[in-house]
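Moving on, here comes chain A:
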Amino acid sequence: MVKVTIWGSLRSATDGQVEVEVDARNFKELLDRLATEYPGLKPQIERGVSLALDGKIYREAWFTEIGPKSEVVLMPYMTGG
Partner candidate 1 sequence: MALDSKMNRVFKVVGTRPPRPDGVEKVTGRAMYGADATAPGMLVGRILRSPHAHAIIKSIDVSAAEALKGVKAVVTAADFGVPDDLSIRDVQDNCMAQGKALYHGHAVAAVAANTAAIASQALKLIKVRYEVLPHVTDVDEAMRPGAPIVQEGRALENVAAGFSENVTSQCEFGHGDLEVGFAKADKVIERSFTTAATHQGYIEPHACLASMSPDGKGDLWCCTQGQFQVRTLCAEIMGMDASQLRVTASEIGGGFGGKTTVFIEPVALALSRKSGRPVKIVMTRDEVFKATGPTVSSSMDVKIGMTNDGRITAAQAQLRYQGGAFPCGTVEMGAQSAFACYNLDAVHTVGWNVLTNRPKEAAYRAPGAPMAIYAVESVVDELCQELGLDPLDVRLKNASTKGTKSSYGPTFDDIGLRATLEAAKAHPHCSAPLGPNQGRGLSCGFWFNFGGNTCVSLNINTDGTVGITEGNPDIGGSRAAISQMAAEELGVPYDKVRTIIADTNSLGYNDVTDGSRVTFSVGLATIEAARNAIKVMCGRVAKIWGIDEDAVIWEDGCAKPSGANAGDFTPMSIEEIAAISSNTGGPIAGHFEVNADGAGVSFGVHLADVEVDPETGATKILRYTVFQDAGKAVHPDYVEGQMQGGAVQGIGWALNEEYIYGKDGLLQNAGFLDYRVPVASDLPNIETVILEIPNPGHPYGVRGVGETPIVPPLATLSNAVARAIGIRLFELPMSPPKLLKAIRQKG
Partner candidate 2 sequence: MRNLHISTSVNGDQTEFVCAPDETLLDVLRNRLGLTGAKEGCGTGDCGACSVTLNGRLVCSCLVLGVEAEGAEIGTVEGLAMGDHLHPLQRNFIDHAALQCGICTPGILVAAKALLEKNPNPTDEEIRYWLAGNLCRCTGYDKIIKAVQIAAAEMRGA
């Protein structure tokens, strides 16, 4: 099981929880499980999210492995200039 920190505006979809636990071993499983268990997150996930894993930001990498002790933070999809 992995703990995921949800950012503020998404917490209404997780009953106000800042952190949720899902069973996932990589980024894609994580997103799929989140969308299933918290349907309110689905629109944002479909629009795009990034994942910060132990401080490193991953924009799209589905197969990034997530360990049970990892710090996982869901973030908006980022663009630069």
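Regarding selection, all candidates are chains of the complex that A comes from, given by their letters.
Keep this in mind: a contact is a pair of C-beta atoms (placed from the backbone, for glycine too) under 8 Å apart; a residue touches a chain by one contact, two chains touch by 3 or more; residues count from 1.
Note that the structure is predicted; figures quoted are calculated from it, not measured.
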Pick from 1 or 2, the complex member that touches chain A: 1
Chain A residues within the candidate 1 interface of the complex: 5, 7-12, 18, 43-44, 52, 54-61, 64, 71, 73-81
